[in-house]
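Removed: one protein chain of the complex. Kept in place: all other protein chains.
Chain lettering (A and B) follows the sequence in which the chains are written, and residue indices restart at 1 in each chain.
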Amino acid sequence: MLESKIPAGTLEHKWTDYKGHCKLVNPANKRKLEIIVVGTGLAGASAAASLGELGYKVKAFCFQDSPRRAHSIAAQGGINAAKNYQNDGDSTFRLFYDTVKGGDYRSREANVYRLAEVSSNIIDQCVAQGVPFAREYGGVLSNRSFGGVQVQRTFYAAGQTGQQLLIGAYQALERQVALGNVKMYTRHEMQEIVIIDGKARGIIARDLISGKLERHFGHAVLLCSGGYGNVFYLSTNAMGSNVTAAWKAHKNGALFGNPCFTQIHPTCIPVTGDHQSKLTLMSESLRNDGRIWVPKQKGDTRKASQIPEEERDYYLERRYPAFGNLVPRDVASRAAKERCDEGYGVGSSRQAVYLDFSAAFERYGATEASITGIGNPSKEQIVALGKQVVKEKYGNLFDMYEKITGENPYEVPMRIYPAVHYTMGGLWVDYELMTTVKGLYALGEANFSDHGANRLGASALMQGLADGYFVIPYTIGNYLADEIYNKPISTDHEAFQTAEKMVRERLESLMNINGTQTVESFHKRLGKIMWNKCGMARNANGLQQAITEIQQLKKEFWSDLKIPGSINELNTELDKAGRVADFIELGELMCIDALNRNESCGGHFREEYQTPDGEALRDDANYMYVAAWEYKGDHYWELHKEPLQYDVIKPTQRNYK
Amino acid sequence: MEHYTMNLNLKVWKQKDQHAKGSFKMYRVENISSEMSFLEMFDVLNEQLITAGEDPIAFDHDCREGICGMCSMYINGKPHGPWQANTTCQLHMRAFQNEDTIVVEPWRANAFPVIKDLMVDRSAFDRIIQAGGYISVNTGNAVDGNAILIDKDNADNSFAAAMCIGCGACVAACKNSSAMLFVSAKVSHLALLPQGGPERHNRVINMITQMDKEGFGSCTNTGACEAACPKEISLTNIARLNNEYLKVSVVAEK
Partner (left out) sequence: MTWKQVFTSSVGKKLVMGLTGIFLILFLVVHAGLNACIWADDGGVMFNRAANFMGSNIVPRILEIGLFIFIFLHIIQGYVLEAGNRSKRKVGYAIAYGNRGSKWYSRSMAILGTILLLFFIVHWKQFWIPSRFTGMEEVTLPNGLQVHNLYALMRETFSQLWVVIFYVICCISLGYHLAHGFQSAFKTLGVHNKRYQQMLSSFGYGFAIVIPAIFALMPISFYFHLIS
C-alpha cells in the first residue's frame, strides 16, 4: 500500500533525474487546471505563489484575517542552507547528514537529500524577493551557528527570520492575487475534503464570518496547514493552529505518519498558572551564552542570588561535558524535566530551571574592558560592560522575557522550562509529497517527511519553503499532466453535496449538545492528559491510561459540551469546538503510536527504553520504519510500515558526552 | 516580582455584526492574577460569559507572542494598551490595579469596519500590498544571494521597516485614520534594497492610489502612529515615502 516513489539512481542524482523525466503540463493547459491550497504559512504561501506564477488557477485558504499572519511568522532563529559562504566545510551532503542524524535516523534519505539540495535556491529566491537578511559590512550575507552542528549555515534576520520569510512569500502570493492567478479566501476554514473516484477534487470550507459553508473544486488539493502541537493545549503554537484539515484528510483515507514524534523545546517561559493560554519560546541561541542550573539542595526556596556557586548544579555540564549547555533540544528538555521531577525545580511552581547569564556578563565584560583599554577594571565595571554586549546580542529576547514575567533578566537569571514546539509527525507523503489519497498533497509541517524523530533548529523554515517553492511545482505537474482531459467538476456533484451535508450535520450536532462545559475546559483537560502521559517521557502504562482517559473525554465532549450562539454567524466557540473535537481523536492516535513504538528515539522517549545512564535507546532492528496509520473507524487504526532504508548513511547511537 | 490578584470593571464595545449598531457593555471579572496576559483575562471573562449562557466577546488574536499582528484592542484610549512598543497579547495584567475600570474599543476607521465586537476587517492592508508591495520575481529567477552586495546600513534600515506586523495600530492611533506608516514601512523596506529598485516608481504610485481608494486619511505628521506602533516603525519612513513620491512626480514620463 505504501509506495514512496523514490526515484532510482544514486542519491545525488535522484532529484535531478526526477526533474528531467517528470511529466509536464503546457502553459495553455495549466490555465485550465485548478488547485486548492489550504493554509498560507511558508509552505502554503510559497506553493500558492509559485503555482500561480506557473499559470495554474489557484484558490488559497486561511483562517486568519490575512495570509501574512500564519504561524510561520513566529519562527525566531533562522533558516539553514548549504551555501558554504563561510568556507567552513559545509556542503549539500553535510546538511543532509546533519539532518538525518539530528532526526535520529527516522527520516527518508532521498527526501532529506533533496531538501539539502534546494536549500541554496531558497536563500537566493528570498534575497531576490527582498527578504532583508542580516549582512556583514562588506554587503555579503551573514551566517550564524545553530543547534549543535559544526558549521555556520544559518541565515537570519535578527530574531524574526520567520516573519521576514513569510512576508516574502506573502508578497509573492499577493502579487499573484493582484494578477488574478490566485484567489484568496481569508477567514475561511477547511471543514471537509471531497473525494471523487478516489481522487481529491475539492473541499468544503466555512466562511468564519457568516458561518456559511462553501464548496470549492480543485484538480488537486494541497494541505499546508501546519503542525498539531496544540493537541497539548499549551504549546508555542498560535492559538488557532489546528489539525482539522490534516485530520479530515486522514479520516478520508490519507495515512498519518509518526504521529507521536513531537518536539519539546527546552527554553520556554514557564507556566505561571491555570490561566495560561500559550507558551512563549526563548530562542535556542540563548543557550550559546546562558548556563543552565538548579540548586543542589532539594526544594531550596532561596532566591537565585542567595545560592552560592558551590551549591548550584549545572546539570547539563555535569552530565554532558562534551556538549554542555548545547546538547540537542530533546536531550536538554528531558534533563530539565528530570531535575524538576526530582524536586530541584525553581520558581513558585517548582517547574522551572535557571538560565543564567552572569558568567557571560563577566566573560564578555572582561573582553570588552581589554578592548576599550580599561586597566584593572572593577567587577561592577566588567559586569556592566558585559551586560551591554549581551543586550546587543539578545536585547529583544530579554525585553520579551521581562514583558511576560515582570522580571529583569539582566539582574536575575531567567526561569525556563520545556514546552511543545513542533510536530515532526504528520500526513504520510511520498517523494512527490502526495498523500495516500490521489491528488491530495501535504507540505511543510503538515507532512511527516524530513525531520525524522527530531528536527534540528532552523530546518523548519527550510522545509516549508523547499516544499512550496521548489518541490511541488515539479511534482504536481507529474500528476496534473494526466488531469488535462478532465474538465472541472461542478460543485453540484453528489460528492460535494454529501460532504457538505456531513459538515452541516457535524456542526449541528456540536451545537445541539447543549451541555454545561466549555470547549476551552475540554481542551485543557486533553492537554493535561497528553502532556503528562504522552509528553517528554512516556511509558506503556501511562499511554494505556491516556488512551482510556481520552476515549472517556471524547464521550464527555460529545455529551456535555456547551457552545453559545448559532451556526450561521461568526462564532469563535464553534470554530474552536470543531478543532478540539479533532484534537481529541488525534490525541488517541498519538498515544497508540507512542505505545506501539517500543524504543526511544529523538523526541520520543519511552522510559522503558533507555541506557543505564538515562539516554534514549533506539531499536533499529525492529523500529526502523515510518509508522503510517490508516483510519478504520472510531478508535480503530491499522498500522502500515514503510521501512527506512539507509544506503548512504550508517545509523549510529547519538552520543553527546 | 510580587504578584497580586485584582477585581476589575470592563467597559467593552459590543456589536453584533458589521451593520448592527454597537454599544458599550459593562462586565466584572474577579480574582485576576497580575501574571496573566490581557487576553488571558479576556479568556477568563469569556469562560464566565459562556457558562452563564451569555454571548462571549469576539476579538482577534493568534500567536500571542507579539508577532502575527492579529490582536487589535484599543485599551483605555491607546492602541494595544498602556505599554510602549507592545502588542495587546503581550500586555500583562500587572499594568493594572485592583478595581480599575478598563475601556476596550475596536480599531476605529472607516477603512477598518467592525466585523463583530472588537474584531475589525483589515483586508484593506492586503489590497494595498497587492497594489505593489512586492518585488516581481518569479520562483527560479533568482541570482546567487551574494551576487548583489547590499550596504549593511541599508539592509538594517530595510529590516527595521520590514518589522511591521500589519496590525493597524497606526491607523487606529491616527486622528486622520491614515495608513501612511504602514504603507511607508513597505515602500521603505523595498526601496532600500537594490532588488526592489526597478519597480520603486510604480510601487509608490500604485500603493498610494490604493491607500486613497481604501478610504484612509492623509498624513499630517503628528507622530501618533509612531508612538503607538508595537514595532517602533519610525516616522522617517513616511518622509522616505514622500521623497519617493516627489521624485516620481518630478521624473514621470507622462
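FYI, a contact is a pair of C-beta atoms (placed from the backbone, for glycine too) under 8 Å apart; a residue touches a chain by one contact, two chains touch by 3 or more.
These figures come from a predicted structure and were not determined experimentally.
Considering the intact complex, the chain excluded from display touches B. Taking the complete complex into account, B:Asn243 is the one of B:Thr51, B:Asn146 or B:Asn243 that touches the chain left out.
When the missing chain is restored to the complex, the residue among B:Asn31, B:Asn110 or B:Asn141 that touches it is B:Asn110.
Interface note: of B:Ile57, B:Met73 or B:Ala173, the residue touching the hidden chain in the full complex is B:Ala173.
Even with one chain removed from view, subunit B keeps its contact list with that chain: residues 11, 22, 24, 74, 76-79, 103, 105, 108-111, 173, 175-178, 205, 208-209, 211-212, 215-224, 227-228, 235-249, 252, 254.
Heads up, the rule we're going with is that only the chains that are shown with their structure count from here on.
With centres set at the average Cα position, the gap from subunit A to subunit B is 26 Å.
Put simply, subunit B touches subunit A in their complex at residues 1, 17, 33-37, 39-40, 43-44, 47, 49-51, 53-56, 58, 60-70, 83, 86, 90, 92, 94, 115-116, 119, 121-123, 125-126, 129-131, 133-146, 148-152, 155-156, 158-159, 162-163, 165-166, 189-190, 193, 195-196. Of all residues in subunit A, only 46, 49-50, 53, 64-71, 73-74, 83, 85, 121, 123-130, 132-141, 157-158, 160, 163-164, 167, 170-172, 174-175, 177-178, 184, 186, 209, 236, 238-240, 272-273, 275-278, 280-281, 400, 403-407, 469-470, 473, 516, 518, 520-521, 562-565, 569-570, 572-573 touch subunit B in the complex they form.
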